[in-house]
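Heads up, the thing below is written out as structure tokens.
Missing here is one protein chain; the remaining ones are kept as they sit in the complex.
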Amino acid sequence: MKFVGFGELLVRLNPEGYYKFPQANCFNVGYTGAEANIAVSLSYMGVPSSFVTELPKNEIADCAIRRLMMYGVQTNDIIRKGERIGVYYLEKGASQRPSKIVYDRKYSAVSQSKREDYDWDAIMKDSTWFHFTGITAGLSPNMANICKDACIAAHKAGAMVSCDLNYRKNLWSPEQAQATMKSLMQYVDILIGNEEDTEKVLGIRADDSDITGGNLNIAGYEKVARQLVDTYGFKAVATTLRGSISASTNEWSAVLYKDGEFRKSKNYTIQLVDRVGGGDSFSAGLIYGFMNGYPNQKTLEFATAASCLKQTMEQDFNLSSVDDVLNLVNGNGSGRVQR
Amino acid sequence: MKFVGFGELLVRLNPEGYYKFPQANCFNVGYTGAEANIAVSLSYMGVPSSFVTELPKNEIADCAIRRLMMYGVQTNDIIRKGERIGVYYLEKGASQRPSKIVYDRKYSAVSQSKREDYDWDAIMKDSTWFHFTGITAGLSPNMANICKDACIAAHKAGAMVSCDLNYRKNLWSPEQAQATMKSLMQYVDILIGNEEDTEKVLGIRADDSDITGGNLNIAGYEKVARQLVDTYGFKAVATTLRGSISASTNEWSAVLYKDGEFRKSKNYTIQLVDRVGGGDSFSAGLIYGFMNGYPNQKTLEFATAASCLKQTMEQDFNLSSVDDVLNLVNGNGSGRVQR
Amino acid sequence: MKFVGFGELLVRLNPEGYYKFPQANCFNVGYTGAEANIAVSLSYMGVPSSFVTELPKNEIADCAIRRLMMYGVQTNDIIRKGERIGVYYLEKGASQRPSKIVYDRKYSAVSQSKREDYDWDAIMKDSTWFHFTGITAGLSPNMANICKDACIAAHKAGAMVSCDLNYRKNLWSPEQAQATMKSLMQYVDILIGNEEDTEKVLGIRADDSDITGGNLNIAGYEKVARQLVDTYGFKAVATTLRGSISASTNEWSAVLYKDGEFRKSKNYTIQLVDRVGGGDSFSAGLIYGFMNGYPNQKTLEFATAASCLKQTMEQDFNLSSVDDVLNLVNGNGSGRVQR
Amino acid sequence: MKFVGFGELLVRLNPEGYYKFPQANCFNVGYTGAEANIAVSLSYMGVPSSFVTELPKNEIADCAIRRLMMYGVQTNDIIRKGERIGVYYLEKGASQRPSKIVYDRKYSAVSQSKREDYDWDAIMKDSTWFHFTGITAGLSPNMANICKDACIAAHKAGAMVSCDLNYRKNLWSPEQAQATMKSLMQYVDILIGNEEDTEKVLGIRADDSDITGGNLNIAGYEKVARQLVDTYGFKAVATTLRGSISASTNEWSAVLYKDGEFRKSKNYTIQLVDRVGGGDSFSAGLIYGFMNGYPNQKTLEFATAASCLKQTMEQDFNLSSVDDVLNLVNGNGSGRVQR
Amino acid sequence: MKFVGFGELLVRLNPEGYYKFPQANCFNVGYTGAEANIAVSLSYMGVPSSFVTELPKNEIADCAIRRLMMYGVQTNDIIRKGERIGVYYLEKGASQRPSKIVYDRKYSAVSQSKREDYDWDAIMKDSTWFHFTGITAGLSPNMANICKDACIAAHKAGAMVSCDLNYRKNLWSPEQAQATMKSLMQYVDILIGNEEDTEKVLGIRADDSDITGGNLNIAGYEKVARQLVDTYGFKAVATTLRGSISASTNEWSAVLYKDGEFRKSKNYTIQLVDRVGGGDSFSAGLIYGFMNGYPNQKTLEFATAASCLKQTMEQDFNLSSVDDVLNLVNGNGSGRVQR
Partner (left out) sequence: MKFVGFGELLVRLNPEGYYKFPQANCFNVGYTGAEANIAVSLSYMGVPSSFVTELPKNEIADCAIRRLMMYGVQTNDIIRKGERIGVYYLEKGASQRPSKIVYDRKYSAVSQSKREDYDWDAIMKDSTWFHFTGITAGLSPNMANICKDACIAAHKAGAMVSCDLNYRKNLWSPEQAQATMKSLMQYVDILIGNEEDTEKVLGIRADDSDITGGNLNIAGYEKVARQLVDTYGFKAVATTLRGSISASTNEWSAVLYKDGEFRKSKNYTIQLVDRVGGGDSFSAGLIYGFMNGYPNQKTLEFATAASCLKQTMEQDFNLSSVDDVLNLVNGNGSGRVQR
């Protein structure tokens, strides 16, 4: 059992507490990236995990790698070349005030990487799962091709391939995203997205006409899932559902379509500590469940609970053990002190 | 378009997070004052703004001025003389525990200032709006007179004059406040206050007898507003309404009586980050709306949304852009991350 | 009027804010212990209070003592010998994520102390109240005996004796706890516990059979209280009731059985800042009420309000004055700023 | 053996590390005052010590008092009335950049206190030593008289009286200082000062004409000391000698004239951590030596070593035990780790 | 009198204190750039100063601009376009361990700017001094041309032009630097550099053969200066001389060749707080002296003292007033506390 993730690793900088950018004299520093977050989460849960990227040869990039090593992620396949490690600045919102993210990731080493930089057959050796996201494919045309190469090698090695669509409007337009991502879908076994991703990235939108009453959205998501499976032959389609009550409180649940059945998870009302990385921790939970042969409903509940817990932690990594997650899956969300 | 505010600028010191005073080894430091907060807020929204006060010639007062400069406020008319810059200590409350403020503002430079210190005609040149508060008028008998001088000069320059009653029981008694403030009201175009100010400072209280049902308070506020307009000839009367559920959660809305119409804003339930400065940011929003010719309801909603946002930020300044406020006015209070 | 508490004093270390253990570069440091927390709380309310323990002769133990001195607690009877001061590490939870405590208290100086170390008659001179907890009795067989010695000396000095059962599963099993604690109950006047303590420590559990409807739990607690009074002759039995909605929000109330009457306090919904020490501050409030001859309902309300306030503060001490508590008892939980 | 100090207690605020005032987002907070620093130092060394002042009834003043209690100082005789607790802002210098202090102490409670506020006979009961400084006498004419009252009561109680001249140019001119202080000298047994104080406060200056060679300054200080003893009948005169190489490095030594002999201490080159409070810790060391009957040279060396150590610590208190000081007196200034 | 600087404005991120990059959980954040530092320094000294650059439209760039505004720098001519604001990471060294800087400035907005972006005649209106550095000219070929355009406009407006060669090996090779910079020298009135710059950037190196004895280096610098004046017709040539004893202690002095005379400044041994920005503060001091008609030696001493003080402060700005600098020029480097 071995997970491989491929994507970007960035520096994350955010003012302490609820300071806005101009009020801050210092920024908390983290290191993050969609696929890296998943590798950390899985590694924290005991799954051997490797993260692949390109990073420049400098001490800040070293720090990013060490942060992964700290949580047991294998970093041997990280290629050291290129000019910069991307940065994103986060200002944490509260109540009616939204969080803000300023990206400075353009020209990052990995976004400039070339197909010949990667020996995917070697990287995928012994792997049982490969994951990438729409962010990674959207970094450059080269990167989309490299994702394809990775998928093919993964399948060759017998690994499952999952993809989180993760649409980012500052990376590309829906048109650009669709042009690229649709052609990658043939290599994907498990599709993951949030409420909007499917429409933006794959052009599939719930037909509202036959949806009525309280089951409105859910029925729409089921329909979309079926359509996706019909179109692309996915083994499973999972969607996270975020109800943004405010920047301080969110509703959080997810749905999973697999084996012809559509399932809905428990819903969590979360007092947010840091919601960034919520989707990634869901992917990690889903992969964990599938890797370990959990039944579908348990897999879905595990993924939803894992990502609920992530959002009660600072920074982008989900530092939850399997026991932590199962404890919540089993209904203990009371927050009573564990002595 | 130019705003002029006149009042005190103080040092604000508060323990980090939720530490109580005796637990703190360090105090976060801010610089604040009712009219200064408004000047910062308007300047942040792009309105040329000047703040007038007296401050001693020392490096702490320099810091206070620099903090205003940082947000673009004009500080050329600040007079440097006198002995001290006032201080207030704030212990932030939570849930059932109230915030506590210890004032140490007596003998501050501005409270000791003299009428002849100020050349109001020069200061008001090109101004289109002047604002002062009951705090400023209550600092000393001289200060009340200086406020009068400023109002007269403002009108001479063609500027509107607004006043936030802002009753502070540690500055003066209701009797003292009324003795001073009633005579200043003739110079005021726009009156602003919270639920209690009108009674304390102007002796006008809602007559409860004909108020029934759910509209109880609102109807009372309307009646008070009409009575104020009848008595003093204000062009508008605005009142903020705070529902203190706890030190962590407040309801927040406002009403505006103008052009013979009484309007109520949307109500916000705020997960408070720092509620100090809420009223000032409302005044700033109101002034912004009036200055820019917004319709009355939009002005009221803009002011209420602006002051809602302020309370989700640390310290006393409202660091919200016009876009930030309009985004909330337009119904987006979901706190979704802005990437 | 003088309070004496006997127990352990530990170092408390917790990551700042909501960081998890591996994310922390520094730990906030406090000094705490069930009976010490009560001594601080009572001293803060103006009651002369002494705390008795054993601590090694080193500078960290000095710090722990100084922290008590800062709040006026008498520390003259603290014995300086033994090898170590215990430590506990706390990771603060949020929302669905529970707080975690890692104890490192074994072999602490006080846990190794001997009966002959303490001259209880001298210590209890002038005391009017003695308090200990099940934690202290559970530290070692010697400690249980020393608690008994202290109780006997307290009664000799004319002091009341209160005991908080405070079951800790990492100290002993229910069987061990019962073997020790049952025999100590004859020395106890006022018994305090939470929902579970009575069953774990004294083996008395609400008989569910005749409990129906909404009063389910409350009726059960009354029955248990009566049974306890019948069995052990307590003058009063008080129980705190915590409803753990999440790690961020708790319900909090208490019941008191005294003078043949069973009373329930007001219920508080608390936005938690730090819930550790909640039970201790309840005990302190209860003792304060009894010491000052408050009526039973007022005593109960005072204790509940005091412990509500504690949970809105950082660290384990309740830094609330009598006025702070009475303010909440009298219905002011609005958290409005006190200027 | 009991020490009594009388003077002001202030809030001290300084930016962390080497930040200048405008760079700071938070200020470290301490509580300090010349005589309070001495009371803390003596209490830390095991001498029962009381500090007397006036402070307003507010929570910041409470904090100042608690900080003294933490180190065992008796605070029962502190009078709670008046309007404000003074503040001083400190910007720590480095190398060629000097530290800067901005005082905001005018109108402090103690500076406004009245002779009838103090029952000196009760305060001085059991005291064996009383200390005040020129700062305290310089706060107001009333304060000078109150110092006189205190001295008389001290002598009545059989206590020694020491005075540190401590000239502060922002409090008074040399002329004003001399007018007041000369008349107080008759009550003083032990006079303490730095290089400049004698000239500024008592008008006695070394006659340079007959001083030659390397002993230049020292000989001058001896002559001044003799003259002081001749004029005022002091039992001892001690002077600290600071060689300011830079804001980071100082030379530090002292001289003592007593029993007809003039003695010089060892000289220390100090890598400064915080030099404020250096003089106070010297006074405390001197008093400790005299109180404990140390020989004159040992007393001088003890005082110099104590004040050397103070300057290697943050804030104004000297947290050195008698053992710590004797260790340095005995020649161990190597800074080797004590395990 | 008005100063105009043109160059890059970057985010500066450094671990607190002496933490190395991988140890840091947070980075102190500053905003800096060679010419911006000079604008701040001159503005702090009371000289009207404007800074010109290009920055993207995002909130981090806003912060950088606000930091300049805080110190009074005019920022109206900053152009908001382009993709990124550059970043540099600084790890502060100590003793034998060197400081390390990781640059991430490539593709910054200003480095991509075009000649037509700037209306230099408008920008230079009323200016009396223009300054740029070799860093700015080295950012791109366009930037070198833009520097030329600025120089020409400056001269047209009657302003003096100064240039700090500021060679950075990660920007360009000596060959590239010389190819560009030599052709810009015709527009420069005052040339500034450190020990190595002249050789690297202009290819002029001291001929060692005739230098003997203790005046070795100094004589060499004089010869170089004369040669530079002969070649390029500079009105003055100034060189800073840093003696790096360790990362904690540096020697610092400077030489100036002007009006046919070669002068050497006093030498300072500095206990470094933060040496970055030392050269910029020297340029600012030099410009201040020339602008204010100081005699040559006084100008040199002023510049050297100013830059000595800078290195005793955190971050890259020299927050020294004219009085602060003159105090050191006049020989007061003792660091005695200024009360």
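Read from first to last, the chains carry the letters A, B, C, D and E; within each, the first residue is number 1.
The rule is short, and it goes like this: contacts are C-beta pairs under 8 Å (C-beta built on N, C-alpha and C of every residue); 3 or more make two chains touch, one makes a residue touch a chain.
Being a predicted model, the structure only gives us computed values, none of them experimental.
Colleague: Out of C:E83, C:E175 or C:E261, which touches the unshown chain?
Modeller: C:E83
Colleague: From the list D:I79, D:M185, D:I204 or D:L319, which touches the chain that is not on show?
Modeller: Here the residue in touch with the unshown chain is D:L319.
Colleague: Touch as defined at the start, partner being the missing chain; which of C:V102, C:M185 or C:L326 qualifies?
Modeller: Answering carefully, the residue with contact to the hidden chain is C:V102.
Colleague: Residues of chain A in contact with the chain that isn't shown?
Modeller: Residues of chain A in touch with the missing chain: 66-67, 69-72.
Colleague: When the complex is taken as a whole, what residues of chain C touch the one chain not shown?
Modeller: Residues of chain C in touch with the missing chain: 13, 16, 21-22, 24-29, 58-60, 62-63, 66, 83-85, 87, 89, 91, 100, 102, 104, 106-107.
Colleague: Please identify, in ascending order, the residues of chain E that touch the omitted chain?
Modeller: Against the left-out chain, chain E lists 17-20, 22-23, 93-101, 103, 168-170, 244-249, 275-276.
Keep in mind that, in the parts below, only the chains that are shown with their structure count from here on.
Colleague: Would you mind checking which chain's C-alpha centre is most distant from the centre of chain E?
Modeller: Checked the centroid distances; the maximum from chain E is C.
Colleague: Quick one: report the Å distance separating chain A from chain E, using the average Cα coordinate of each chain.
Modeller: Centre-to-centre distance between chain A and chain E: 45 Å.
Colleague: If a residue has to touch 2 or more other chains to count, which residues of chain D qualify?
Modeller: Residues 22-25, 66, 100 of chain D each touch two or more of the other chains.
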